[in-house]
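A single protein chain has been omitted; all remaining protein chains appear in their positions.
A, B and C label the chains in the order they appear, each numbered from 1.
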Amino acid sequence: PIELPLQAALPPCETLGPEFARVRALSATLTEGLDAEDQALQSMPDASPTKWHLAHTSWFFETLLLRPHAAGYHAHDARYALLFNSYYEALGPRHPRPQRGMLSRPTLAEVWAYRRHVDAAVQHFIECASPAAWSAAAPILALGLQHEQQHQELMLTDLLHAFSLNPLAPAWRGGVVPASGTAEPLRWHGLDPGLVEIGHDGAGFAFDNELPRHRVFVAPFELANRLVSNADYRDFIDDGGYRRPALWLSDGWALAQAQGWHAPPYWQPDDDGGWRQFTLHGLQAIDPAAPVCHLSAYEAAAYAAWAGARLPTEFEWETAARHSSTDASMTRYQLDRMLPQPSPGLLGEAWQWTSSAYAPYPGFRPLAGPAAEYNGKFMVNQLVLRGGSCATPPGHARVSYRNFFPAAARWQFSGLRLARDAR
Amino acid sequence: PIELPLQAALPPCETLGPEFARVRALSATLTEGLDAEDQALQSMPDASPTKWHLAHTSWFFETLLLRPHAAGYHAHDARYALLFNSYYEALGPRHPRPQRGMLSRPTLAEVWAYRRHVDAAVQHFIECASPAAWSAAAPILALGLQHEQQHQELMLTDLLHAFSLNPLAPAWRGGVVPASGTAEPLRWHGLDPGLVEIGHDGAGFAFDNELPRHRVFVAPFELANRLVSNADYRDFIDDGGYRRPALWLSDGWALAQAQGWHAPPYWQPDDDGGWRQFTLHGLQAIDPAAPVCHLSAYEAAAYAAWAGARLPTEFEWETAARHSSTDASMTRYQLDRMLPQPSPGLLGEAWQWTSSAYAPYPGFRPLAGPAAEYNGKFMVNQLVLRGGSCATPPGHARVSYRNFFPAAARWQFSGLRLARDAR
Amino acid sequence: PIELPLQAALPPCETLGPEFARVRALSATLTEGLDAEDQALQSMPDASPTKWHLAHTSWFFETLLLRPHAAGYHAHDARYALLFNSYYEALGPRHPRPQRGMLSRPTLAEVWAYRRHVDAAVQHFIECASPAAWSAAAPILALGLQHEQQHQELMLTDLLHAFSLNPLAPAWRGGVVPASGTAEPLRWHGLDPGLVEIGHDGAGFAFDNELPRHRVFVAPFELANRLVSNADYRDFIDDGGYRRPALWLSDGWALAQAQGWHAPPYWQPDDDGGWRQFTLHGLQAIDPAAPVCHLSAYEAAAYAAWAGARLPTEFEWETAARHSSTDASMTRYQLDRMLPQPSPGLLGEAWQWTSSAYAPYPGFRPLAGPAAEYNGKFMVNQLVLRGGSCATPPGHARVSYRNFFPAAARWQFSGLRLARDAR
Partner (left out) sequence: PIELPLQAALPPCETLGPEFARVRALSATLTEGLDAEDQALQSMPDASPTKWHLAHTSWFFETLLLRPHAAGYHAHDARYALLFNSYYEALGPRHPRPQRGMLSRPTLAEVWAYRRHVDAAVQHFIECASPAAWSAAAPILALGLQHEQQHQELMLTDLLHAFSLNPLAPAWRGGVVPASGTAEPLRWHGLDPGLVEIGHDGAGFAFDNELPRHRVFVAPFELANRLVSNADYRDFIDDGGYRRPALWLSDGWALAQAQGWHAPPYWQPDDDGGWRQFTLHGLQAIDPAAPVCHLSAYEAAAYAAWAGARLPTEFEWETAARHSSTDASMTRYQLDRMLPQPSPGLLGEAWQWTSSAYAPYPGFRPLAGPAAEYNGKFMVNQLVLRGGSCATPPGHARVSYRNFFPAAARWQFSGLRLARDAR
């Protein structure tokens, strides 16, 4: 049996039933206006088709919740076990990741039939499970919802990448996005944390990688009051930021040269010597005050070096977030403005690269059963990002949340907040 | 102006109008039963989505016929010039070939609107063109129809390749295809041609690469009465054909080792130690008497060496075809049996690899204008295939027809007919 | 001017002169018995020819010490600046790293002339420098000596890799290496460090990446009394360690599958179903009690998982090393036994993979001037190794020493020592 010691108290079915419906419905909402062809695109091995995300998140409930826990459950289609397993070695063979875009079958309509089948079975389980079954399965249900939310963000970032390769510059949602006004002046907030507690504190859901809560010594440091803005970043470009190796990590410089980087990946020169940006709302003017995003960690670190600063560690960031007077919860999630905006809070708008490698916390134990592969096996060669983004579903991120990507990744809503040693 | 000296007499509009409608309608027929997602698949850089073929063949008429010759023609969408240009450097920049599968937009429905727009404009041109315009444009119209027929074959071979990567093994057209009976015993027909004329002889359409007709000396040789069958090829496999380097060309052996070849690409081991074959009709039993296909030239040559024979030259093949008592026209084109069958004729069922490199005939001149790029620039690193296949639209192939692919290509309906020196 | 705040007190020239001669002489000793052809081998981009190491270490003294500080110094050959710059962007263009093996010129003899030229100039500088020049340059001289020692280890590991590709299995030094007796039983030493000081403590030389000394909280843990032995590792292999994905980090499993790993890279099956190992002394029997080495971090982590343990963090390791009752200095450096041996000490024999990503210490500042590139720009995508190896020159490693390589690196003398959480 899967052991998921994620939450002190089991969530009651009265809570999880509506929550399940709400989360699953958002996935549908995100695909509105997209053709079946749009939802079948896979633009690189790292990305997946929208349709695949829809099916995989259903497979997750089917495989981890319904098959082991829902008595009498019948799989919708036995062949889907192979097609929609992402990376779980313990759960059998998988369709090769780079070929997810080859799955014209099952069609989008068939994937929706699969989703409906799983939805009904899960709702039935929520309503009718025995207390013992519920006790065993509720943590998995909660995990499945968080999992679906993670894929909801990926659905958008993967689609954005695919659309960026189409010369017609399609928009997920159309319309002109107005500029967001003036950015706050950069200010530094000093902290002297000393020995602090890091990691999830026990209330509510957390992934295994946020645990256990443990002590870390954090020296005095300063953190910027806001994310680096597009205008800030344009200054870096104009000052030769992409041409000065002294600013760059060695791997980053090599990659930038090999791939010809000279701006963030979705920035395009406009006719006036300036830039515009390809977004989920199509080509838009650069919003100067808005946070820059779609940076690799290499670009983030080079910018920080240019600015005489550095990236924060994930421990500095979490410490600062716990001290922040602004509400730590993220509330903005606007389908008609799915790109970062200026914000006073520590969380939200753009994931913030840290200098911390993604590693297990002292005493880390992966979940039991197949969910053991959920986070632990990726704890090498990646950096932690903190804070959530404009595309993170409401209620998903939190102060202890650890997102992670390789330093070279540029297709996420990833930006940065400057830090520096205390003066 | 484009100079297309392909035909002695211009075809009259009374002929070309219905022919245009007939050819264009077949493209539609071929897509019946396919979802939009199926038609968007690109499984490798060499292949294109069905939808792209539908648009590109329309672009060809629009760009080479309507724009220069149809007064008052308005382009359906100016942006399609970039999207659906295949390889014509003279016609401006192109969307990168490996990213044709990224074009979820225009959608399939929009591509059909484009086709209808082009269809109407071409039909209007056919009906109303001035004699001068007609005289200039009719050869291009004829070329465009042949071009569309070429793509009709590629639509099927490209789709077959894409479907082969789906573990669900989708079928283009379903149903069990019955075996085709007993193969003819292998017999050899001897010829002693001497100095012969090779190339198109002036009646009807021909591509520039079939011209000019010229003299070639062909020594005595023998040609097999039929194509190599699946049963023949299975003997080759069983006799270690894929494990004996002495049978192989050096490049072929290296490729076969690197990619782990041990059978034709769509053959799969079945549970009884035998084989089945993935086809446009899904997984089917191997039909022993039917011609083997989807061979690379390397496999064809290795088989021939194993059989104590060799591939014919394209000149031997054409000479034999001109002498053949069987009707040179291909008549079988069955949507419910789109895989090779035994046949007494020289033409049809499976393209036949020759040992002849694709090269210009003496005195070759490419077409004037952008159509110059149609054939000539590919005359290196490829081999000629002769004879047409089960997927070649009726009326398209002919005795002088030269198809060409790199020796490594395995996704066409490509098989072989044995030849040997006269005894 | 280069600012090198590495040592509290400047080393006197009376010390550095003989030290310079001693270190430089060891490089010569290491090449004894090698032909010029051996010393020109570059077997992969990560490795360099012996000859290149000899020249590059001289270039380092010439470029950072002699040119800026030795009045009247004339470069031996102005063209060597390009050839022997390794990765210093600030010092101008470089010969491409993967083509170091193409430098048959300068010949080995010419490289030795270069070395002698630099040796003489440095010795002259040591004897005759003004106090001001000495004060500015002595830290660089010290750095250059440590730099040469680092390359002395690489000379051996790079040569071993190159020789491993030769079917003749050449030996750097010949002879049969006797087995080393019985390994200690595995025992665990528990520590409860709490808040500790990490980093160099100010006496003697240290690299910038060992600074500044800073506080880290280290939870209770246990560390094994010895390195994992060849016999231990053979048990892992025999138990299917290379076939069980659950033991592996995801990146490691993918790499192991892609490259067909089934044992450490220099292990070869012998005729009796066992193994032998290619070493600097040629093919040798596996020494069961000796530390396993030439592991990637992926293999090290998989072994640890199999053993129910984990890799230590670099902080745990350093803490344990400071507590160790065994002498922290490494004394064994035997040219006739250049492969790991059992040892009671924390240091020596085989570099020990840690789970710690190579990152700047809080407050890290790279050296001023071109030496800024020495360490800092590599602080991503690598893991820290601790402890030194059998090939580390005497006096080079220390408790605070941080070596670093990508997790995939397998050509170093890299092994592991198990750690686990306190029970």
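Side notes on the structure shown:
One rule holds for everything that comes next: contacts are C-beta pairs under 8 Å (C-beta built on N, C-alpha and C of every residue); 3 or more make two chains touch, one makes a residue touch a chain.
All figures in this text were calculated on a predicted structure; none of them were measured in a lab.
Considering the entire complex, the omitted chain makes contact with B, C. Considering the full assembly, C:Leu165 is the residue among C:Ala28, C:Ala90 or C:Leu165 that touches the omitted chain.
Residue B:Ser355 is the one among B:Gln146, B:Ser355 or B:Asn403 that touches the chain not shown. What chain C contributes to its contact with the hidden chain is residues 35-38, 40-41, 43, 51, 79, 82-83, 95, 99, 101-108, 162, 165-168, 170.
In the full complex, the hidden chain is touched by chain B at residues 87, 89-90, 195, 214-217, 219, 221, 245-246, 248-253, 297-298, 301, 313, 355-357, 359-360, 362-363, 372-373, 377-381, 383, 407, 421.
The definition used in the following text is that only the chains that are shown with their structure count from here on.
Contact with both chain A and chain B is made by no chain of the assembly. Chain C is reached from chain B by a rotation of 180°, derived from superposing Cα atoms (nearest 5).
At the interface between chain A and chain C, two copies of one sequence, more than half of the residue numbers in use are shared by both copies. Centrality by C-alpha centroid: the chain sitting nearest the overall protein C-alpha mean is A. Between the CA-based centres of chain A and chain B the separation comes to 46 Å, rounded to the whole angstrom.
Between the CA-based centres of chain B and chain C the separation comes to 59 Å, rounded to the whole angstrom.
Each chain gets one centre point, the mean of its Cα atoms, and the points for chain A and chain C are 37 Å apart.
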